[in-house]
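The other protein chains are all here in position, but one chain of the complex has been omitted.
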Amino acid sequence: MTEYFWLIPFFPAVSSFLIIVFGRKLPRKYIAVQACLAVFLSFLLSFFSFLELRSAGHEAEALTKNLFSWIQSGNFNVDLSFRFDPLTAVMCLVVTFVGFLIHVYSTGYMSHDKSYARFFAYMNLFTFAMLILVMGSNLVVMFVGWEGVGLCSYLLIGFWYEKPSAANAGKKAFIVNRIGDAGFMLGIFFLVIHVGSAEFSAINHALEGGHIAQGLVTLIAILLFIGATGKSAQIPLYVWLPDAMEGPTPVSALIHAATMVTAGVYMIARMNLLYSLSHTAMTIVAVVGALTAVYAASMALVQNDIKRVLAYSTISQLGYMFLGLGVGAYSAAVFHLDTHAFFKGLLFLGAGSVMHALSGELNIQKMGGLRKYLPVTFPTFLVATLAIAGVPFLSGFFSKDAILTSACASGNYFVWALGLFGAILTAFYMFRLLFLTFFGKERLEPEAKAHLHESPKSMTIPLAILGFFALIAGYVGLPIVFGAHLNWFGRFQEPVIHAGHEVHLSLGTEWLLILASVAVAFTGIFVAYILYLKKPHIPHNLVARFPKLYKLLYNKYYMDEIYNATFVNSAIKGSEFVYDNFDLKVIDGAVNGSAASANFFGKILSYFHSGLIKDYALIFLLGAVALLAYLIF
Amino acid sequence: MDLVLFTLLSVVCIGAVLGMILSKNQAYSALFVVLAFACTAGFFALLDAPFIAVVQIIIYAGAILVLFIFVIMMVDVDAGLSPEKKKGTLYLSVLLGAILLIELLIALKAVFTPLGTVGNTSSGSPTDLGHLLFTKYLYPFEITSILILAALVGAIVLVKKREKE
Partner (left out) sequence: MTPISYYVILSVILFVLGIIGFFVKKDLITQFLSIEIMLNAANLAIIAFAKAAGSLDGQIIVFFVITVAAAEAAIGLAIILMIYRKKKTIKTEDIHLLKG
């Protein structure tokens, strides 16, 4: 059965195709069942392939399948081929499992939307593209998936395209991603030129043999990382992700929290050998990741829109993953990716459930005291918040700790300190969100209160399942202090993480680091408790005392405005200049010129077109004479 | 005798065509053409094609030319005459016509000798012709009747005055 692992992406593809073609005529129930079933089948197949891979042990590094030769040009070949190795296995499981739960959730969440079929067609298409991305065995196939998820992201952010803000947000995401993709493509081109192939195995082989110059390795690594900053919303290309919250909430959960935005992390983990060879590139990745983690967290502190807080939180958490990648802790980063998929997906779905209950209210200043009204949403949201805040024995704790420990162990103390500071902020803003939403006084609009209700079963059951996994997902990768061989996740990833040079700290230091993380988490929670439950007037005083700082944070450091003023406006000005000078003069000139020249020659020829029958007959006669002359002589 | 008749008829025939060309009056032109067609019928008769000769007289000289004369009567032929501007076309056409004449004669010279004077004695009697027409050429013959019907209907539809006008 597992030799058919390459079918994994095609269930959602077929389903998406059917819905696109027949969607208008199919009943909603059927669409919902088909869409969920397709993703579930992919999940089952991934799961069995995963079991196969696991039982095969180390000797079988990966399942591979070459479907056909796709591009052949000279001695450059690209095959449409898939591979299923431990890294892919983990990604596939997360994508299909979280994807399946979010599909189920969507059947309830979107039940009142008029474009039900379109939504599920896009969601399935997204799942397909994401699976292509993680299963491709060369960079070109991966790039196909990479662009595919970008397209679906665009379509789903702009899902409610009648809203100008949604349409603009989709456009913004698309354009910002193009900038990153340009770097990504350049990186692929360089690799293809110097390796002669885009296959991961060939690239790794060339890198191991040292056939590529050091400077070039750094250049390629940085170019690929630019692609990752676009897709995974890192500084400086993070600006699209907060706006992407214009899309439906399940989309935010699936695409902009759990799966697509982690594509950059996956890509760098996949190319870990390349990155390990370039100290410069590693440092850049780590520093950008750490800065993003703190920077995004600081903006999350003051936002009032529930989804935007989560969006900044996502950027921040992605920053942690890059931090982990940058310090060489590839498996820890992927581990955090997985736990993050569970608890951040859960947070978004919980936020969606809250919005659903409050008829679409997004402002957390107008919530409060909701915990008794939402008996399922509240506990699951609480679990996810505890997990992301880094409270011990939940999933987020283990993965974040693994990253920070590696950062410290690799000697990047600056990065480690930033990470630790970010952790305080994370705990603080998440508990601020939790307290403002579920505790304290009710500040609901009377209208919203009238319709207050817990979400239907199709939404709460996925919440509960995700909550369960947000609790336990961390136990597959226990830190070394609990026993030498408990980090099952790290061992499973070993065949793919070629550059697995683990620096081991003494047990005492490890304990210290863990205690530091715990202390940090509880500090954040405690501060949030004081400020938002015990003495809610303090935040107002703080705002009053530091109005400039507050405004700076609230307006997201004015980054959008700065980008608008510099890049966007200059692009518009440049386009106008080109339009005036090139489009109007050269292109229109050429078009008009060709018309004018046709006119000119037409005038000349029309002299022979007198309209007089005798002239035509004369020419006819001339032709007859000439033809006869030709035949005779 | 034969040659005498041929010479006489050909002189009359060419003269009639020249008369058609040079005559200013369209009705005279038409009558000259009738004469030329009659001469042609004579040639047909000389060439052992009596049936075709009769058909030529009846259809061409009789029916078609009468049609022409009717139209000449119905139409004011001289109306709207604009002065001839391009004499060049005329001279050029005469020149080209002459060249074509020479070319055709050169081209046909090759076949003149084998043509000889007489073919074998195939009779062109109406009986033989009719036999051939209703056996070998039956389908073309029937299709011709459809063609004529179509021409008839077409001509009527074209010329009929429409209610609107």
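Chains: A and B, in written order; residue numbering restarts at 1 for each.
In this text, a residue touches a chain if its C-beta (ideal position, glycine included) is under 8 Å from a C-beta of that chain, and two chains touch if they have at least 3 such contacts.
This structure is a prediction, so every number in the text was calculated from the model and none was measured.
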Among the chains presented, those that the missing one touches: A, B
In chain A, positions touching the absent partner: 602, 605-614, 617-618, 621
Touch residues of chain B, complete complex, unshown partner: 2-3, 6, 10, 13-14, 17-18, 20-21, 26, 29-30, 33, 36-37, 40, 43-44, 46-49, 51-52, 55-56, 59-60, 63-64, 67-68, 71-72, 74-82, 84-85, 89-90, 93-94, 96-98, 100-101, 104-105, 108, 111-112, 115-122, 124, 128-129, 132-133, 137, 140, 144, 147-148, 150-152, 154-156, 158-159
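Note that only the chains that are shown with their structure count from here on.
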Averaged-CA centre spacing for the pair chain B and chain A, given as whole angstrom: 88
In the complex, chain A residues that touch chain B: 614-615, 617-618, 621-622, 624-625, 628-629, 631-632
Residue numbers on chain B that touch chain A, as the complex places them: 86, 89, 92-93, 96-97, 99-100, 103-104, 106-107
